[in-house]
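Only a single protein chain was left out; the remaining protein chains are all shown in position.
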Amino acid sequence: MIKVGIIGATGYAGAELVRILLNHPEAEIVWYGSKSYIDQNYADIYRNFFELVDADCLGDNMEELAQKVDVIFTATPQGFLAGVLTEEILKNTKIVDLSADYRIKDVATYEKWYGITHKSPQFIEEAVYGLCEINRGLIHENTRLIANPGCYTTCSILTAYPLVKEGLIDPDTLIVDAKSGTSGAGRGAKTPNLFCEVNESIKAYGVTNHRHTPEIEEQLGYAAGKEIRINFTPHLVPMNRGILATEYATLTKKVTYDEVKAVYDKYYANEKFVRVLPKGVCPETKWVEGSNYVDVNFVIDERTNRIVMMGALDNLVKGAAGQAVQNMNLLFGLAEDTGLKLVPCFP
Amino acid sequence: MIKVGIIGATGYAGAELVRILLNHPEAEIVWYGSKSYIDQNYADIYRNFFELVDADCLGDNMEELAQKVDVIFTATPQGFLAGVLTEEILKNTKIVDLSADYRIKDVATYEKWYGITHKSPQFIEEAVYGLCEINRGLIHENTRLIANPGCYTTCSILTAYPLVKEGLIDPDTLIVDAKSGTSGAGRGAKTPNLFCEVNESIKAYGVTNHRHTPEIEEQLGYAAGKEIRINFTPHLVPMNRGILATEYATLTKKVTYDEVKAVYDKYYANEKFVRVLPKGVCPETKWVEGSNYVDVNFVIDERTNRIVMMGALDNLVKGAAGQAVQNMNLLFGLAEDTGLKLVPCFP
Amino acid sequence: MIKVGIIGATGYAGAELVRILLNHPEAEIVWYGSKSYIDQNYADIYRNFFELVDADCLGDNMEELAQKVDVIFTATPQGFLAGVLTEEILKNTKIVDLSADYRIKDVATYEKWYGITHKSPQFIEEAVYGLCEINRGLIHENTRLIANPGCYTTCSILTAYPLVKEGLIDPDTLIVDAKSGTSGAGRGAKTPNLFCEVNESIKAYGVTNHRHTPEIEEQLGYAAGKEIRINFTPHLVPMNRGILATEYATLTKKVTYDEVKAVYDKYYANEKFVRVLPKGVCPETKWVEGSNYVDVNFVIDERTNRIVMMGALDNLVKGAAGQAVQNMNLLFGLAEDTGLKLVPCFP
Partner (left out) sequence: MIKVGIIGATGYAGAELVRILLNHPEAEIVWYGSKSYIDQNYADIYRNFFELVDADCLGDNMEELAQKVDVIFTATPQGFLAGVLTEEILKNTKIVDLSADYRIKDVATYEKWYGITHKSPQFIEEAVYGLCEINRGLIHENTRLIANPGCYTTCSILTAYPLVKEGLIDPDTLIVDAKSGTSGAGRGAKTPNLFCEVNESIKAYGVTNHRHTPEIEEQLGYAAGKEIRINFTPHLVPMNRGILATEYATLTKKVTYDEVKAVYDKYYANEKFVRVLPKGVCPETKWVEGSNYVDVNFVIDERTNRIVMMGALDNLVKGAAGQAVQNMNLLFGLAEDTGLKLVPCFP
């Protein structure tokens, strides 16, 4: 059994890790880290786990934890892991970091968009960007540090990746209009996230300056083979879970539905967790809820020579905890879908 | 492997059976019955099953189906099974009926509350009322016909059962005020179930005449050892899943919290799927969503000499498909929680 | 024009006062009091008022305010008004208090249920309990202090009042199961009121000890002509606005629908803001949203000799700000519905 520690176990992503790992046949959680709720019973914080988890919350001493577990998931605020990570820790354990600390290779870019100084840039190069469908080959039993992709990012990238990679769209025309459920905002007690503020409303936020922008640009830039600049606009939707990305780009040449479909299939036909929907079917976040799937599809607009791409995932699963477990499976040589055969829950 | 047929696979309860059985290690679905969608691909009706189910919808020929499968789940309108059931069918297969046709032992009561003539009353006596926590002992490998309890009923009964059984409350003072998510209303296209009609509103319905009333009265009557009359009022809540029952009754004697707790524990301490919450914690439907749990608790009101009991479950799982699978497990001698280790999904 | 000051203008009830008073032909708001947002532009706090309100938030100096306005609405936490009220203030202005400070005539009862010491019990006797449909005759141009009823209370009382008053039900058997939208919880940033915690869930709270209990008991006790003890259970519903009270009581004699209807009509046929619905129609909170109406109805259950009464209102309007304005109208000799011809908004 893989011994697992979670730092930030009382955030929504942390709790989702618990939900998934409780049914993982090869892993057991031995450390529920939560500085805010230290010494409190974990199931008192998340009563869905009553009689399922019998443990108290522990602190965030990474050095101690690293000696006790095979892998640590850090579902922590930006800057936490960068501030405490040491070579010593990485010698003792693997880390899957759900924060942004090691996602962006260029430190200056990280520091500009996040507005904080990176405390341990020396580990950035080593970190593997854990978008499994693209970087699977880089993740193996010797890998020590995974930068688990952001929720918006995972959705945005996977939706457009095949077309960027194959040069079918001009990446500098890419516009990503994304819509997220409210769990993406976390469990912090803030007025704008109150039920009455979110319910019966929709709004954009972080317009032109959301932190997932450079992450999308970097990864799709690799696919494009050049630096790119995109527009990314997130929106808050009155629902708990789910991200839908609607993406627009100009086609580089005249293509048919079948040609584009073939390109998507080239990359995704054998991917368990990416489902290219049948022609004419638009992804709905509900169809992937609770599962590790990303559903994608597209419509060509001959009138404007653009293509509209759409992708949907559950922000807490494929957008966070599910992908983190997928990475863990790769790190330990397990089948990639171990513990992830989650059937979407409808309605 | 247990071969399973589902009649009514395209209703919400039918789809939930599919969701659960896809991860059941000892069962496989070989018949997705749906008269309305015959010959259509099942995953086109419920796209959450895209790439998970590859089958077309079949009809509702029970005689044919009985020869092919080990168990049939009928998630069908009231009267369907009673209209087609034969001894021949029951010789060939087991049936777990999610409708009300065999739940009520007294035909006249059934016919009065449901307003239809019962077509095969000869099977009523044989049918076992499949509330596993109470009738487990009656369900075994020779049982042929299970009347799977209603959603409101399961919640209402389990919440009050220990106190009725032990005589702590006067059952004729019992008032059940129940609140249900909208999936309980089914997938039929009716104006009152449209999003804009349900959202941002709450209402009672079926006041004094809801069909689950006699079912609750019959079962709690067995526990009380006499006929009882209760009030049951269901409400429609703007959420997808979940039932909360708030129940009121007069205490028959002065009792303490610990005494009542001991009574609940007597019946439920060893029940995997019934969780008696810690003192002072009120059940929330969210804490059981997607799982087979019922969460219960109570508060004694010394001022009025009443007790307020509360129970919460997921109407599609413990209130329908989950309990049906629990019954299937008993019918085939499997561990009762096989395929039902569903962790509640929060948020 | 009546000059109005609001203390607590940035809570939900305060903002609803603003929404209503902006269209009131005889009143103008001259003081938007909000200690938390002092000197901030009011429309920056509630952007729905952008270009409608051009004023900065002021403090809560009641003495100063009393000299400037004809009436003060205090939409403040329990204990605030009791802590600052003086004879001097009441000589200068009228007060409609939306808190509980002067609702309960017995100080000991107040102090027990609210857990605070009442700082100015000398004004309790003078205060008129502003449930206009019942106490209209006590409110006139000499009245100085109105205790505006609670949201649950208004709904609970008006739903049962005629039957208690006429002795058709035994008030000691009364059980009020109430369901409220989340705006009743206020705008404070607390984890349990976050969107993801409330959405897709329902729960009871304050079971047997909610503070509106003694208020209901006192007022219905006056109607009954004796002290009564009831059960009151509030529930949190995933919607913004609305309260539904489902009430159960034992009938004191055999009655017909028409007889009970006649009793309701006796009290409410001429009441503009209480609508007794047609036979068989259950109140829905949506049908009163945004308006000052209370919709009521009932069903007799001959089987149990009980009656089920139901009432619905908008907790921020008839349950708070609307009723406060109704009281203001009475205080200044205006037609009671001035500024309150609000048509319910559906959907």
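Read from first to last, the chains carry the letters A, B and C; within each, the first residue is number 1.
Following the convention adopted for this analysis, contacts are C-beta pairs under 8 Å (C-beta built on N, C-alpha and C of every residue); 3 or more make two chains touch, one makes a residue touch a chain.
Quick caveat: nothing in here was measured; it's all calculated off a predicted structure.
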Quiz prompt | Candidates A:G150, A:P283, A:G319 or A:G339 - the one touching the absent chain | solution = A:P283
Practice problem: Pick out which of B:N193, B:T208, B:T252 or B:T338 touches the chain that's been left out of the picture. | Solution: B:N193
Quiz item: Which listed residue (A:L22, A:I175, A:A189 or A:A262) would be found touching the missing chain in the intact complex?
Solution: A:I175
Practice problem: Please give every residue of chain A in contact with the chain that is not shown. | Solution: 172, 175, 177, 179, 181, 196-197, 199-205, 207-208, 229-231, 233, 235, 237-242, 244, 246, 248, 282-287, 289, 299-301, 303-304, 306, 308, 310, 312, 347
Self-check item: Touching residues (missing chain, whole complex) on chain B
Solution: 12, 182-183, 187, 189-191, 193-200, 238-240
Self-check item: Touching residues on chain C - with respect to the absent chain
Solution: 12, 15, 19, 22-23, 44, 46-52, 183, 200, 240-241, 275, 277-278, 281, 284, 286-291, 295, 341, 343-347
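Here is the rule we go by: only the chains that are shown with their structure count from here on.
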Self-check item: Topology of the chain contact graph, where touching chains are joined (line, ring, star, complete, other)
Solution: complete
Quiz item: Among the chains in this structure, which pair is joined by the largest number of C-beta pairs in contact?
Solution: B-C
Quiz item: If you average the CA atoms of chain B and of chain C, how many Å lie between those two points?
Solution: 39
Self-check item: Separation of chain A from chain C, taking each centre as the mean of its C-alpha atoms, in whole Å
Solution: 46
Quiz item: Could you state the distance in Å from the CA-based centre of chain A to that of chain B?
Solution: 36
Practice problem: Would you please write down the residue numbers of chain B that are in contact with two or more other chains? | Solution: 200, 240-241, 284, 286-287, 289, 347
